[in-house]
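Take this structure, written in structure tokens, and hold onto it; I'll ask about it next.
A single protein chain has been omitted from the complex, and every remaining protein chain is retained in its original position.
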Amino acid sequence: MKILAIGAHPDDIEIFMFGLLTLFKERGDQVYLMIATDGSKGGVNKGELLQNKRKLETISALKNLSSPIFLDITDSELGDDPQHKKIIKENILNIMPDLIITHSQNDYHADHRSLSLIASSSVSHYIPIMFCDTLMGINFQPNYYVDITDIFTMKMKAILNHHSQDPQRFVDLSILMNSYRAAQCNSPKGCFAEAYSFTPSFPFSDIRNILPPSPKLKPFYIEDQHGFL
Amino acid sequence: MKILAIGAHPDDIEIFMFGLLTLFKERGDQVYLMIATDGSKGGVNKGELLQNKRKLETISALKNLSSPIFLDITDSELGDDPQHKKIIKENILNIMPDLIITHSQNDYHADHRSLSLIASSSVSHYIPIMFCDTLMGINFQPNYYVDITDIFTMKMKAILNHHSQDPQRFVDLSILMNSYRAAQCNSPKGCFAEAYSFTPSFPFSDIRNILPPSPKLKPFYIEDQHGFL
Amino acid sequence: MKILAIGAHPDDIEIFMFGLLTLFKERGDQVYLMIATDGSKGGVNKGELLQNKRKLETISALKNLSSPIFLDITDSELGDDPQHKKIIKENILNIMPDLIITHSQNDYHADHRSLSLIASSSVSHYIPIMFCDTLMGINFQPNYYVDITDIFTMKMKAILNHHSQDPQRFVDLSILMNSYRAAQCNSPKGCFAEAYSFTPSFPFSDIRNILPPSPKLKPFYIEDQHGFL
Amino acid sequence: MKILAIGAHPDDIEIFMFGLLTLFKERGDQVYLMIATDGSKGGVNKGELLQNKRKLETISALKNLSSPIFLDITDSELGDDPQHKKIIKENILNIMPDLIITHSQNDYHADHRSLSLIASSSVSHYIPIMFCDTLMGINFQPNYYVDITDIFTMKMKAILNHHSQDPQRFVDLSILMNSYRAAQCNSPKGCFAEAYSFTPSFPFSDIRNILPPSPKLKPFYIEDQHGFL
Amino acid sequence: MKILAIGAHPDDIEIFMFGLLTLFKERGDQVYLMIATDGSKGGVNKGELLQNKRKLETISALKNLSSPIFLDITDSELGDDPQHKKIIKENILNIMPDLIITHSQNDYHADHRSLSLIASSSVSHYIPIMFCDTLMGINFQPNYYVDITDIFTMKMKAILNHHSQDPQRFVDLSILMNSYRAAQCNSPKGCFAEAYSFTPSFPFSDIRNILPPSPKLKPFYIEDQHGFL
Partner (left out) sequence: MKILAIGAHPDDIEIFMFGLLTLFKERGDQVYLMIATDGSKGGVNKGELLQNKRKLETISALKNLSSPIFLDITDSELGDDPQHKKIIKENILNIMPDLIITHSQNDYHADHRSLSLIASSSVSHYIPIMFCDTLMGINFQPNYYVDITDIFTMKMKAILNHHSQDPQRFVDLSILMNSYRAAQCNSPKGCFAEAYSFTPSFPFSDIRNILPPSPKLKPFYIEDQHGFL
């Protein structure tokens, strides 16, 4: 199967989708990666050379998944120019994946929201599109969870490649977000999960047979130590 | 696995859940069936002997799945007496299934809505609960679909056991509903699907690994005849 | 009264709005028809001459209603260029209808969704806008129904004019959709209805006096054969 | 046609539904009125004789519509006892109206919310049920409006019969609420409207042909004085 | 603190936000005002000189708050050109306020809706954005109320500066809207409130410490005359 992940900025795929993508890769899928903006506004040390630096960091971070496609739209301006949709659409249609994963239309960053709308509009009814978790989960109701416990160390390493971004804070954020999502499935301490949202739409009313399995069900109050509670 | 289906009236399991339950049965699960009311108000020929007649029709209709438990609450009064919850709860906890399937809280019939609330309240956070399709689907947004094409003839036969209910009309209804649900997955003419709704709730945030697989994904405009469009 | 229907593609008006428009025509309203895109991507036989062929098919299909206005936007690109809104807005304001009917913002096709947003934005608060049913009704909650039983043969004939589109499948789809919508009103087998959605907005808080009447109310379990159940 | 209005307290029908009921009466419908509680907690002068006083005030206020049925449930306890549902259900089924009008499940007063749930549950799918406006309209989205300008003086008089309730404040409230609802339809100053909400449910997917017509549509910025703006 | 109000047309700030802005001004905040369009389509006397006239009226109306910035986008075309977002974004970022107040995405006028989307997209996650009331409040659920009773005379005077707009009707509208919002807080007759809506979004999950205090809580049925009821 062909899976396409589209992140708005150079570190978004690592933070929000790395676990699921690794699971796809491990089961033999072709994983395509696209980064919409140049990340030139990211972080505390904005500046001229930032754009190239971030490209190299991203290639390094994602090297086990695939070589990312950079669309080089100016950071924080995604969607401001009608050309952006043409670029994104053309690149998606070149690949024609079986599933797209990108940001949610409720995310905190306007670039994420624009990308989500543009990607949804670009694929129309030809490709199912699933939304990754949002920054701190506000107004986001996931309905698909994926256990990434075995992958979490790799995920942290991937994020730490983004030296220009003071990346430890994003590792901290991922520990908090992904252990929170695991706890929502009553997975014990030390487990991690990523959460996604998919809304049925013709003809993709139920996409379960594309996805890796859900975390093991863990009832409440398990007597031994196999649950959070 | 233990699966419990709870219908409000003697023919509800057949009309709304028969396909999925047969799939559970075929994969080796234990299927439990419960009918909440006596069905004494159902259909055009209400009368004294109706209650027993419907019991026999139901036993016959469901004989390939399991022997149903009749709770004998008076038809059209489900929930009017606090004892109803006690009866339903006790019977559910006796079984302690891994999954419950019952009506939606948005269904057309007050007994269906009451049963749905009572069952949800009875299981609390101990058992996941999934809602079947509603009568004519109004205000119901399914997120799980199951292909029942191979089972549909059996489903029609099961419904036709309900002689007292003028059952052809419910066969007609099922043909319309289940072909409509199949078409929502772009399955070709002659396919049938049942649709269900599950809302994440702690600790059951994602129940995919309980369910049979979704219908095969069928993209739009398939060149040969393997899609509806 | 002046009624304007706007379809995204050459056969959308026939499939989604033909019944209601015929009712408007029959009561003496002026019916205006607009087709936004050239339909050049539609169907299984895409190709160079398709655009003209579809125009002729559309003119023939809609000849009893009115002569359609073709806006000739490239199929599958509706909304990608800011000029599209200017074209659509100008054409709407030229007519200044009393009611617009177009696709829903929840439909399956990105062109339908774009058209819906553009039309809503174009009319602002000057003209009420009502949304037609979506492809297979997913995430669509209609609140207005129209009985099109007497018109359904004409509707099928209109659809069948679209020879280039392998139109029988759209007839099949309409039979399924429109009999399902009729059954939601408990209309008996052999009845057909179209379903629409209108959301109150200042100053159009209640548009009942523009619309044809609703289907006759049919209570549950009618003893003779005048209901579905 | 038979129309049944059910108010929770002795003055609710006057405040929330009087205009629409008068329109039904004027077109020849049979109007039935039911008051669920005894109103013994209402107003600033609670006391022993209040219950009887309010009954007389209500009979007087509603005398042009019909003689109200008093169910005499203790004020502020509606729904606390399972018998309440039995009483309400029995009284509704005795009448078997074509339409019920009662409070919304989002209203401010727990008695209103309980009555709304009990009435909906009592009628199941046998009778359509429409909800009247709420106290100050919070969380209420009406979709049906009725012009009561010609009736508003009568409505004020009806409310003023409730001497025990310091009724001028409810007249003030009605002036504010009903002129606000009229202004939502762009009706000019001096107009009044009542607002209602109806949600489609099988088999009552569209109840337009039961209701009186909507207020005349008034576009924005009418040059003469026939609109609010 | 720096507060930025953005109105779509020359009188929108006066009608929808004047009270709150005056409270900000009175507590010593810097208030910035921006008017997006030239207002050339507003009112009953459209014409060539209207644009300049409205600018002067606006300067006069808002003189106690601040000198407004006019963006001079053509009235009724806001958002039709991608340049509009660039202009709005640049002007917002020049100010970098602590809070933005603008129209809601559910308002009646397409310019209001476009402005709301553009402003939200422009500020991304850098500035919290709060939405003012809509024209006649349809589909708007406020969650913040501000008591403007002491300011209401000033507000009416500000509106009356818009001579070209036949402004008395907007005074009437404000009296109705703002007394309705006050009554939703059970404030007595003669009180006025403005209503706003804010949705949590990272990192602005709770903005209470930016806002002026809410109206005094007034319980139901206050014995003396300090409540509406």
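The first chain written gets the first letter, and so on, giving A, B, C, D and E; residue counts start at 1 in each chain.
Here is the rule we go by: a contact is a pair of C-beta atoms (placed from the backbone, for glycine too) under 8 Å apart; a residue touches a chain by one contact, two chains touch by 3 or more.
What you see is a predicted model, and the numbers here were worked out from it, not measured in a lab.
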*From the touch rule at the top of the page, work out which displayed chains the omitted chain touches.*
A, B, D, E
*Among E:G137, E:P167 or E:P215, which residue is in touch with the absent chain?*
E:P215
*Selected residue (touches chain absent from view) among B:N64, B:S121 or B:T153*: B:S121
*Based on the whole complex, identify which of D:G19, D:G39 or D:G79 touches the chain you can't see.*
D:G79
_Omitted-chain contact residue, chosen from A:A5, A:L78, A:A119 or A:A183_ = A:A183
*In the full complex, which bits of chain A touch the chain not displayed? Write them out.*
43-44, 108, 136-139, 141, 169-170, 172-173, 176-177, 179-180, 183-184, 189, 221, 223, 228-229
_Could you pull out which residues of chain D are in touch with the chain that's been left out?_
76, 79-82, 108-111, 113-114, 134-136, 138-139
*Positions on chain E contacted by the hidden chain, ascending*: 125-126, 128, 141-145, 184-186, 200, 202-211, 213-220, 227-229
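As a working rule, only the chains that are shown with their structure count from here on.
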*Treat touching chains as neighbours and tell me the shortest step distance from chain C to chain D.*
1
*What chains, if any, are shared contacts of chain B and chain E?*
A, C, D
*Which chain's centre, taken as the mean of its Cα atoms, is farthest from the centre of chain E?*
B
*asked:* Comparing chain centres built from Cα atoms against the global Cα centre, which chain wins on proximity?
replied: C
*Could you label the chain D-chain E interface same or different, taking same to mean over half of its residue numbers are used by both chains?*
same
*Would you mind telling me which chain pair, A-B or B-D, is linked by more contacting C-beta pairs?*
A-B
*Any idea what the CA-fit rotation angle from chain A to chain D is, to the nearest 5 degrees?*
180
_Distance between chain centroids, defined by C-alpha means - chain A, chain E (Å)_ = 37
_Per-residue multi-chain contacts in chain A, two or more chains_ = 82, 125, 200, 202-203, 205
*Listing of all chain pairs that touch each other, if any do*: A-B, A-C, A-E, B-C, B-D, C-D, C-E, D-E
